[in-house]
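This report concerns only the one structure given below.
Selected chains from the complex are presented in situ; the others are not included.
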């Protein structure tokens, strides 16, 4: 693969990923192709990408878990204003998906769809994974090998739970309406 | 193969044969028939397929012939006791009606009466346009499949757009709603399933990796009786859903656990 092409692919992956990419993960982009670039080739192309950024609003950074493009510090005052306006909220679809993963884990996307009666978009799964509330713990051995999702320690921490057992059981949920005025 | 037969329509062969004997050009292995039926989005879709397959013009459908072929599909589906949506039968009735009206000699006074096929043709055309539109829509480049939004990490010492805050009660309310919708509350076995078992299932899967794991290593005495029971239930549940398997070479030898490969 010529260097120009390699550079475009790495640039695309880094900008699409929204998280740092390790060299191993970059190599996986070429899985199944005749020629997988070695780490040396990757580093060379990354160096070229980094120097091209000199005139741009972002730079290539290497952090513990890999490489990422990052907006320059000097532009922070303007970028900050982007988030000032709207406090974000999760959609009902995200909350339902999260709840189902908590209660039915380990569970596949298809199984969640069966219960919800609605297809679950990949974005929902991606959002929850990025938030580090769910992760893939395995694959169901059926055609397509769908990923099995489970909640994480970070999920428990966020909601201040010691274990999943502290969540109300389904029967409790059904019988007692969730008390809106429950003290924190 | 179908194209070849269109050149020499095998129609005469079929005529007179008892229904339920699938004619060659219609023969579909019974297993495939359900799939086949699902492949059609309804009677209009099936009709369009029959018309296109023979390179006929929608504007000038030979009603009698198409009706006959349509009925063969319907009978075949009934024969195999496939559940047939009412829409298919409605269309069969409509085709039969049009056919009979075309066959009846028309008194001269009604010469300028509209062609009984007109309404069907209009519907077929309209449906065909939508079918094309759906294909064109599917071919458009779209996010997730063909495009991705380009984004970069926010500047140093600045959080990403603040992640939404979520109250646990919101999650529980969402769950209540989805469960009520799916009527999952009526499933008895779910009530009794302690969540710790689900949690343990995730943990077992997580630490299994691709290796063998000795059965007893999952049990931690410090968790007490309750912990042991939870682990056992988790292993049994995983076994039942065929996510893990147990192995033992000889009686009383150590039992090993591994992922189902």
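Order of writing sets the labels: A and B. Residues in every chain begin at 1.
Here is the rule we use: contacts are C-beta pairs under 8 Å (C-beta built on N, C-alpha and C of every residue); 3 or more make two chains touch, one makes a residue touch a chain.
Predicted model only: the values in this text are computed from it and were never measured.
Colleague: For a test of your reading: one copy of every chain kind is shown, so what is the whole-complex stoichiometry in these labels?
Modeller: So the complete complex, counted chain by chain, is A x2, B x1.
Just so we're on the same page, only the chains that are shown with their structure count from here on.
Colleague: Nearest whole angstrom, what separates the Cα centre of subunit A from the Cα centre of subunit B?
Modeller: The separation of the two C-alpha centroids amounts to 28 Å.
Colleague: If you look only at subunit B, which of its residues touch subunit A in the complex?
Modeller: 144, 148-158, 161-164, 166, 168-179, 181-182, 184-185, 190-191, 194-196, 198-199, 201-202, 205-206, 208, 242-243, 259-261
Colleague: List the residues on subunit A that touch subunit B in their complex, please.
Modeller: 12, 15-16, 18, 57-58, 61, 68-73, 75-76, 79-80, 82-83, 87-90, 92, 95-96, 98-100, 102-106, 115-117, 121-123, 131, 137-138, 140-141, 148, 150-151, 158-160, 163-165, 167-171, 173-174, 178, 180, 182
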